[in-house]
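With one protein chain held back, the other chains of the complex are shown just where they sit.
Chain nomenclature is as follows: A, B and C, assigned in order of appearance, with residue numbering initiated at 1 for each chain independently.
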Amino acid sequence: MNRTKENILIRLQHIDRRWIYLILWLVVMIPLLFPFKIQPRPTPPVTQLFNYIDTMPEDKALAISVDFTPDTRAELQPMVVSLMRHAFAIKRRVGILAISVYGLGLGEEAIQQVTEEFNSRARNHEDSVIYGEDYIFWGWTTPVLTVMLGMGERITNVFPVDYYGNKTETLPITKHIKNYDDIGVLVTIAASAIPRSWINYAQTQFGVHLSCGITAVSAADFYPYVNSGQFIGMLAGMKGAAEYEQLVRQRMEKNGMTWLLRNRGTEAMSSQTSAHLTIMAFIIIGNIAYFAVRRKRK
Amino acid sequence: MILLLIILFTVTPPTAVQVKDLPNDDGGKILITWQRAPEPEIIGYRVLRQEQNSEEWETLAFVGRLANRYIDDEAKNYLPYRYQIIACTDTTAVPSEPSGFVSAVPHWFDTSTLPAFIGTIILSLIFIYFINRAQRDKNLFIRRIAGLDAVEEALGRATEMGRATLYVPGLSSMADVATIASLNILGEVAKKTAKFGTPLIVPTSDPIVYTVAREVVKESYTAAGRPDAFHQDIVFFVTDQQFAFAAAVDGIMTREKPATNFLIGMFWAESLILAETGAATGAIQIAGTDAIAQLPFFITACDYTLIGEELYAASAYISREPLLLGAIKGQDYSKALITFLIIIFTVMALVFNLPVKNWF
Amino acid sequence: MKRRIPLMIVLITGIFGAVAFFVPHPAIRSADELMRNDVQRIITAFSLVLGVGSIVQHHLLKIKRHAQFWPYSYITIIALLITAIIGVFGGIDVTKPGILPTRIASFSFHIQTIYSNMMVPLAATMFSLLAFFMSSAAYRAFRARNLEATLLLLSAFILMLGAVPLGRAIHKQLPAFAEWILAVPNTASKRGILFGVELGIFATSLKIILGIERGWLGGGK
Partner (left out) sequence: MNIATDPWIWIGAILTLAIFSFLYKENPFYRIAEHLYVGIANGYAITFYWHRVLVPSLFDRVGAQTTPLSTKIWLIAIAIIGALYFTRFIPRISWLVRIPIAIVLGYASGASIPRAIDAEIIRQLKATIITRHSFANWQAGIWAVIILLGVIATVSYFFFSTERKGILKPLSYTGIIFIMIGFGASFGYTVMARISLFIGRLQFLLGDWLGLIK
């Protein structure tokens, strides 16, 4: 009996790594296919941004700058989606732009998804979100400095035509979003140092309120700006996205929008959580086996 | 006239417009500062410039309402300019008084780099002293580094098993110290594989590193008295693409099953891809890098890891080259100097409350 | 001569490279820009020929010798040739077509298409293998053998726990503790290693410029 037990432990110590790979594959894939509910508790930086947007005056718009590239999509795209949902749910105008040309496709994808979610459930004109009235996709232009400074004077000068080729001057929303003064908060979603440029130019020169959504890896670099109040809160990595999704879901339910929407951040977070727990379990099992065998040997 | 009066009453013009040549630059830049107007309806300021002997004012830029400085970086050197700042609201524009004239001048020394300049001089002197001393005193002491015993042992094992040795000199260029240190170690490893007659595989990711590594190995085979054993396929270039290189080396590791893998040099995220595949094939693995972010992965997946500076020391130790040993000495004394400075400055700051952080 | 001329060159270009850092004057700075933009870039581009020559030769040799798995060598050589031909003659810019058409009906085989649909998935997948390798490395290596290994294990464990909701559930301060490890002991050790590494960079650069470090000459006379 003891002998077999020891054998198992020894074998466990030198288990074929492919079992580990298989388990990891499954624990990441299954939650993606069949999302289970974990409800991450919102951390202060996330709540701070949510509350700020939630209580923004009605005439202030939310601006989202899609500053990342497709390689960090898994982490950052859910932020764009849930920020848009939040603004539409509380009927605030939304302006979207891209600092990186690769952000255009990602911005467009998020717009398609969220407007479809709202418009397919709208019963009247009031409920639906309409391009050029409720939101605008300014698109992309270069150089970066021109965008960040020019938007403080007049957005239509920076983006004379929008992403779809409309003259921005002719769109009704333009009357309400002339420059930074009409933007309640601009959220830059990025995996690079771009949020710092937004602070250096848009904020120091125009005092625009900023916030950011970044990858988990770069969170440590941006914490100081949150602490100093230069960013109103921050969404960091999938965890930040998932927490924001939960807050938006609760807000929408309160507003009577009890829709079943995909929350990619939350779903990915279930994968993340199960993967982390699995790896930690591996470490624990490895050590139990190690110590059990070592004690036997003594 | 009435309209103009209204404007003047509602918005005050920017005041105290100051101009000066930007210091420490390559010329062509003038710094303009001003006092902001207090009115909240101002959206920003327009910066205007006039050349001496010209009537024309040109608009340089529009800056935000919180800005109180602008750097004109399009000035011609030695040509005097003056500037004017216009406060703009949605409907009005109120100009300041024009500034005085100033011209941009290029500078020969960037005073902000003075600490680095002093540092460069001091450290250079330390190193040159020790390198000189090393030439006279052949017995400079360097403590033995544990990982080096592992090198011998690993090569011995490869011979016993009759299997190949894989040596990856990192993915960076010759400009990286880690690559140079790695090629020094490669020279010694190649001498041993030549002597024992075990096959050596050296995939590279930089064309120049490939060229140099090839010469290094060739020379080692000659030095070991086995020039016949050197063939042109020992060292080869794979690709400069990070993950394509990792894919290829993973393939080599699993197909050739080397008994020993050396992963020494500069690595990025591919470090663990290589190290874990190597561990799976059962090879003895010796890693060494100064890429701090990759060290945790080598530590977990390799049998022995030369951490940061140990890599340079190992390259000096293994080659027993007095000049390299002298440099290690110089490094030790420089570190002692840095430690000393940290402590001294801290004491000065805490005890005497001196603003040490503003000194450099 | 075979050694002296190259050693003279490193001395001159080396001193120039260092001086350019301290001197903003356009006389030096524009020369520095020429050095970086023209000289370095163009010379590096030529060096690729050595690399490509080597990989092609390596695989031709395998084919010739019928070494193990030699048929796969054809794949590398053919893929290299096709990609280079499409890229060089088809143009790299989607908006500026080259002399080679890169589209058959609706099927594009432009170099950027190849890049985003073959190189990117391949790179991303190789990169993502790390998720697996981290698990197996952690399982194998994170054993509490001695104090050092235990600390390595514990700090990794706490950081992982801090990243998931469970960490907060165990103790409210756990995520903050994880951050503290990252911000305090981690910073200290990184900084300590960095001093040595940067001094090593300094010393080696100095040795190269002064002609003491000659490994790069690659032996020979």
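Rule of thumb we're sticking to: a residue touches a chain if its C-beta (ideal position, glycine included) is under 8 Å from a C-beta of that chain, and two chains touch if they have at least 3 such contacts.
These numbers were taken from a predicted model, which means no experiment stands behind them.
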| item | value |
| --- | --- |
| Contacting the left-out chain in the complete assembly, out of B:F117, B:F196 or B:W268 | B:F117 |
| Absent-chain interface as seen on chain A, which is shown | 18, 21, 28-29, 32-33, 71, 73-75, 215-217, 237-239, 262, 268, 271-272, 275-276, 279 |
| Chain B, residues in touch with the chain not shown (by the definition above) | 113, 115-117, 119-120, 123, 141-143, 145, 173-175, 207-208, 211-212, 238-241, 243-244, 247-248, 250-251, 254-255, 293, 295-297, 299-300, 307-310, 313, 328-329, 331-333, 335-336, 338-339, 341-343, 345-346, 349-350, 353, 355-357, 360 |
| Residues of chain C (touch criterion as defined above) contacting the omitted chain | 2-3, 5-7, 9-22, 34-35, 37-53, 55, 69, 72-73, 75-84, 86-88, 91-93, 107, 111, 113-115, 117-122, 124-132, 134, 138, 147-149, 151-160, 163, 178, 180-196, 198-199, 201-202, 204-206, 208-209, 216-218, 220 |
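The rule is short, and it goes like this: only the chains that are shown with their structure count from here on.
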| item | value |
| --- | --- |
| Remotest chain, chain B as reference, centres from CA atoms | A |
| Maximum inter-chain contact count - chain pair | B-C |
| Distance between chain centroids, defined by C-alpha means - chain A, chain C (Å) | 29 |
| Chain B and chain C, separation of their C-alpha mean positions in angstrom | 13 |
| Mean-CA-position distance for chain B and chain A (Å) | 32 |
| Multi-partner residues of chain B (at least 2 other chains) | 280 |
| Sites on chain A at which at least two other chains make contact | 17 |
| Footprint of chain B on chain A - complex, ascending | 17, 149-150, 152-153, 179, 181, 201-202, 204-207 |
| Touching residues (chain side chain C, partner chain A) in the complex | 120, 124, 131-132, 134-136, 138-140, 142-145, 153, 156-157, 160-161, 163-166, 168, 175, 179, 182-183 |
| Touch list for chain B against partner chain A, complex | 43-44, 62-67, 88, 280 |
